[in-house]
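The complex is shown incomplete by one protein chain, all other protein chains being positioned as in the whole.
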Amino acid sequence: MRYLSNTGPEQRAMLDVIGAASIEALLTRVPAKARLARPLALPAAAAEMDLVREMRALAAVNADAESYTCFLGGGAYDHFSPTVIDHMILRGEFFTAYTPYQPEASQGTLRTIYEYQTMIAELTGMDVANASLYDGGSSLAEAALMAANVTGRTEIVLAAGVNPLYRHVTATYCQGPGVKLRTVPAPGGAVDLDAAKKLVDLKKTAALVIQTPNFYGCLEDVAAAAEIAHAAGALLIVAADPVNLGVLEAPGRLGADIVVGEGQGLGVPLSYGGPNLGVFAAKKELVRRMPGRLVGATVDLDGDRGFVLTLQTREQHIRRAKATSNICTNVALCALMATIYVATLGKQGLVDVGELSAAKAHYAAERLSAIPGVSLRFPAPFFKEFTLKLPVSPDRVVGKLLKQKILAGVPLKRFDKALGDCLLVAVTEKRTRAEIDQLADALGTAVA
Amino acid sequence: MRYLSNTGPEQRAMLDVIGAASIEALLTRVPAKARLARPLALPAAAAEMDLVREMRALAAVNADAESYTCFLGGGAYDHFSPTVIDHMILRGEFFTAYTPYQPEASQGTLRTIYEYQTMIAELTGMDVANASLYDGGSSLAEAALMAANVTGRTEIVLAAGVNPLYRHVTATYCQGPGVKLRTVPAPGGAVDLDAAKKLVDLKKTAALVIQTPNFYGCLEDVAAAAEIAHAAGALLIVAADPVNLGVLEAPGRLGADIVVGEGQGLGVPLSYGGPNLGVFAAKKELVRRMPGRLVGATVDLDGDRGFVLTLQTREQHIRRAKATSNICTNVALCALMATIYVATLGKQGLVDVGELSAAKAHYAAERLSAIPGVSLRFPAPFFKEFTLKLPVSPDRVVGKLLKQKILAGVPLKRFDKALGDCLLVAVTEKRTRAEIDQLADALGTAVA
Amino acid sequence: MAKQGAASYDKLIFELSSPGRRGYSLPARDVPATADVVPAKYRRKDAAALPEVSEFDVVRHYSRLSRMNYGVDTHFYPLGSCTMKYNPRLNEDMARLAGFLRLHPLAPEAASQGALRLMHELGVMLAEVAGMDAVSLQPAAGAQGELAGVLMIRAYHASRREKRTKVLIPDSAHGTNPASTALAGYDVIEVKSNADGEVEIDDLARHLDTDVAALMITVPNTLGNFEPRILEITGMCHAQGVQVYMDGANLNAILGITRPGDLGFDVCHFNLHKTFTTPHGGGGPGSGPVGVKAHLEPFLPTPVVVKKDDAYALDWKRPKSIGKLQAFWGNFGMLVRAYTYIRTMGPDGLRAVSENAVLNANYIMKRLSKDYDVAAPGPCMHECVLSARRQKKHGVTAMDIAKRLLDLGFYAPSTYFPMIVEEALMIEPTETESKQTLDQFCDAMIRIAREAETTPGLVHEAPVTTPVRRLDQTKAAREPDLKWMGGSGRPPSPPTSAPIGDMGGSGRPPSPPTSAPSA
Partner (left out) sequence: MAKQGAASYDKLIFELSSPGRRGYSLPARDVPATADVVPAKYRRKDAAALPEVSEFDVVRHYSRLSRMNYGVDTHFYPLGSCTMKYNPRLNEDMARLAGFLRLHPLAPEAASQGALRLMHELGVMLAEVAGMDAVSLQPAAGAQGELAGVLMIRAYHASRREKRTKVLIPDSAHGTNPASTALAGYDVIEVKSNADGEVEIDDLARHLDTDVAALMITVPNTLGNFEPRILEITGMCHAQGVQVYMDGANLNAILGITRPGDLGFDVCHFNLHKTFTTPHGGGGPGSGPVGVKAHLEPFLPTPVVVKKDDAYALDWKRPKSIGKLQAFWGNFGMLVRAYTYIRTMGPDGLRAVSENAVLNANYIMKRLSKDYDVAAPGPCMHECVLSARRQKKHGVTAMDIAKRLLDLGFYAPSTYFPMIVEEALMIEPTETESKQTLDQFCDAMIRIAREAETTPGLVHEAPVTTPVRRLDQTKAAREPDLKWMGGSGRPPSPPTSAPIGDMGGSGRPPSPPTSAPSA
């Protein structure tokens, strides 16, 4: 019981003060009928060294990106993360603190969130960013609902290139409010803008949603999409990976009204898909309709600069059923990781990460599409991720390369039947030329 | 250059203030003849992710106690170490601080050292312990010189069971002062007390030195040794492993005048033999002759309790050539690890560690000595370590078991020609019965 | 003076920036430079204005900022409803094993067996703890667990062709309860609580009808009391075909003592970041698994982790599922921590957790009952709610008391929650705190009660030892300054107060902090 404090004598002394004969005597309000008469059926307590041994074995079974060469993407990426991040978030004052409701005792957290909001606003080119939502998927869902509330409309039009997992989450969130989702096809990889124009309705459409680069890796024409959305009085929601925005244009500069995205690439570990970092930024006109926490600068009693949670009337703890969202706990510590990541990489670092990833991805695409029977599935330009068409089952190829400690890519069958012969390959700045060449050679053999 | 701060423009601005044309202009006192005309011949700077990859590979070729089952001892032991230790010493305020010369800005370090001194004094049964020396070997050397200084005598008598590496270090330190070393044999594993009595000289002997358990794992009779030493007006120096002292009697209670030892077992990682923790404790009459730093409690301007480095007139920075030792930097952070270790394990934990280690060691001794041709080399009682006599070359046995990821023990040939057929086996509380059985089975096959 | 030394640090990372300074090192490009791999039209026109600092700048800056926080590691944190217990270091280590930390969510199932097995086992363990039949680990936090739970109830009724439009929630509930329920498309109906924070059975009966989809309540309730008539309540609901949802945020009070399932609940969520020691991280991430009885299992979020023979897999074929809540499988890193914790404690340990949590809360309530009004008579469970009514008479509010505590070396209790208690001070000590700490805290609280009578000015002045003191919340809301504008001091032009199609977003400043609940 190394996590418990009270010893027998201490319990006794406390009970005496309370005036209770036993701890049992404090539990009398729990109906006898509902009392658990047996111990919980759980494994017995494990000593530290035994549990460590067992957990190491359990972890060792997994093909992680440290012991395997990882070309997996689809919304989570094996980007480089400077070691200072973990050292800083392990400061107990950061990771064991609660939501900064008492600003005087929380300036550390509040300042880092304010820095985070500034960084995200700058990267996305938006006026304001919130303190984080759960992940890219729920951020998109919240954006869709916000658009519906703001516009008073009931339909969301999504490009087919939007990550199907995000579309799935959005559909879940839209059930209650009864917001309808419609999809615009993307035959060439990028969204069919003419089809979008037709689908976007002057009365019903609350927002047009695109992702760039999209799930298939293709870059979208944000400005054109903005025109279509705004022409119909709808908002443009853009999903983007902030780690790409050192090189790619900020969606805000191209007309986005809301920018969401998965911020995992900004120094947040893969961790089998969670916790992630839900990025959410918007135009300032929309700030009072935004979901999630906001930190603002103000002054204290002595006129010194200080930071507080602000515009809380949007939130559930004050507005309850009328809140802009039900979110309470967010992913503050992941936002801190991203803050430290952006601080460490900085202005030039994010450019380097983007350029390196793009260069390596294009080198990989060249090498791979040179393999007989293998080709790029879509003509549209891509950034760090691309879709390959294979002559044999992608699952089999992936299985074969796994034996060579290569995570070759994500088979798209599960996401889109029509792409059953496709493999989604992502290449970050971490992949070396040697690793890419190995992938090409191994894949060449696997499809031969 | 991520560790450097000044940018070109900043350098320029600073040079302008200084009134120098260039940094070169600040180096004019360095004789041109001695200037290095070429870049240092060192590997080019490595990027973080590249260096990590390379270092991982370098570390992976070592047979560490995490991936191998370790039965090695001989002065370093694979004891359990609670994870909180590393989390606490990674607090920047601890590990990036200097020696606490400014007490007001160093109370954290000073308090932990005071706690450490108290814990070591309690474990060893001595009046005072210092803030640490380098390791067990240099602690013994310092004790020998201190004994010579205190008594004004010139000879040290060491039991043959004292760790040969410590004896080697002691011999090195004694060259300058011209202190002579003599050795008492230990045919039965424990020191021959009669021989000791003969060797201890009423005029020349400054101290008798024993280690318990000794290098061969045998327990020594401290009280008897104390009688012999004191009868000759010499001091008794006892080398002991503090992690054993939850179960074994404190040498101080048995007449030791100085207790030294290697404190690595108290939560300090093996780290290929360094940094270690030099434990040094003595009777209070000897405090002003002790080597190393001492922290004392005192009061501040407001009468509040506070801690400072004290009795510094013993030390090199004040006494220079007349100092009790030349030590300056010690191993403060290792002492902090030991402090947190003892705090976490506490009163009962150190008993458990000792009892478990002893029980497992004796189980192992039983299993191993049951193997045909294998026997315990010495009759004397042991604690967590013992010497085995093998029918075939210990080096060959060790080599064979290494292939089965077992570090079987330390061949004694290198340390004592006469024990060329012996293997030193240590068993800590970390070894499971299954691991011990594996060792026995593997060794049985290897010698068959 | 409080603002001298390190405490006076007032920099933002941007204010340390120096053009050209670098805090990272990346390898040189080792592939040919294929010109314009990214067409100009997609490229950023001008570089993002991000900090340019050294690695050392980063380490010193964030080390200093961290020192401006109170954390559980450094301060007693009696924040009611938040279960601020010790966050075991072993959890952190285990979550950082490369096999877990560096595992990609889309790695082949065959290559993720260790992770899937851990999730499957954790689900089974949580189901046992709550007396539920199945658990989904996907919700990212309690609120999302609530959403998932209510959506499952909704899908359940729909599957039975029942149109029910209302969900009943006590007025003492946490804000996320009504918020999640509304998000799930239900009308929220408030049920009155009596003075002890217990559900008014008559009021409940009055509301119960076939239009009610569910009752959502917190057990123990937000006053820290166990609903004595809970079985009656769940029974009444079921009699009307009403599903009962238990907000499990207070589960720390009943581990091994009783189970939501045994109390008649159909759904309940867990806050792994409360009961199961995953760290709060300054606001998150958390994890909010949701458990259900068998009749709701078909509606669980997809995918579900299943075990076939000795292999584990993600089951996507769930036709009745409510869908997905986040892109991947859940906050896995938090799951590893919770799993490590449960394995460390074992069944006896978990029960001892609740027993000691209850003991500690009652001890505090008893020691403070002379100097403060107790919101509801004891015995309480894992937390107790006091009211600063009496102190208010001297002009000292719950917030003043909270601020004063900061000076005395303690974080503050939750204030102004639950809303049904005037000047509420909600205190949850948790089982990991020692009697010594509780006594120090009680002594401080009693000292403040005295100060309220004798030297209220001292309490109003507080805090004086913190880096900043009593920040201007109104200014913050009136002139939102939500990002750094180059230190021009000039805040961004305030948002246009009435955005198009405003559906209730108020332009007025928020109610003053004194009445903003903190939990």
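The first chain written gets the first letter, and so on, giving A, B and C; residue counts start at 1 in each chain.
To be clear about the criterion, contacts are C-beta pairs under 8 Å (C-beta built on N, C-alpha and C of every residue); 3 or more make two chains touch, one makes a residue touch a chain.
Every value quoted in this text rests on a predicted model; they were computed, and no experiment measured them.
Chemist: Any idea which chains on screen the missing one touches?
Modeler: Checking the complete complex, the chain left out touches A, B, C.
Chemist: Thinking of the whole complex, not just what is shown, which of B:A256, B:I340, B:L368 or B:L443 touches the missing chain?
Modeler: B:I340
Chemist: Give the residue, chosen from B:E155, B:D241 or B:E262, that touches the chain omitted from the document.
Modeler: With B:E155, B:D241 or B:E262 as choices, the missing chain is touched by B:E262.
Chemist: Using the definition of touch stated at the top, determine which of B:R91, B:H230 or B:K389 touches the missing chain.
Modeler: Once the missing chain is taken into account, the touching residue is B:R91.
Chemist: Among B:L202, B:A231 or B:I318, which residue is in touch with the absent chain?
Modeler: B:I318
Chemist: Just checking the interface: what residues of subunit A touch the absent partner chain?
Modeler: Looking at subunit A, the ones touching the missing chain are residues 1-5, 7-10, 45, 47-50, 83-84, 87, 92.
Chemist: Extract the touching residues of subunit C with respect to the undisplayed chain.
Modeler: 1-2, 4-9, 16, 18, 21, 25, 54-57, 59-60, 63-64, 67, 73-75, 86, 88-89, 344, 406-409, 432-436, 464-466
We adopt the following convention: only the chains that are shown with their structure count from here on.
Chemist: I'd like to verify one number: the distance from the centre of subunit B to the centre of subunit C, where each centre is the average of its C-alpha atoms, in whole angstrom.
Modeler: Here subunit B and subunit C have centroids separated by 47 Å.
Chemist: Taking the mean of the C-alpha atoms as each chain's centre, how many Å separate subunit A from subunit C?
Modeler: 19
Chemist: Show the residues in subunit B shared as contacts by 2 or more other chains, in ascending order.
Modeler: Residues 48-49, 83, 87.
Chemist: So which bits of subunit C are touching at least two other chains?
Modeler: In subunit C, residues 21-24, 26-27, 55, 59, 63, 90, 92-93 touch at least two other chains, as defined above.
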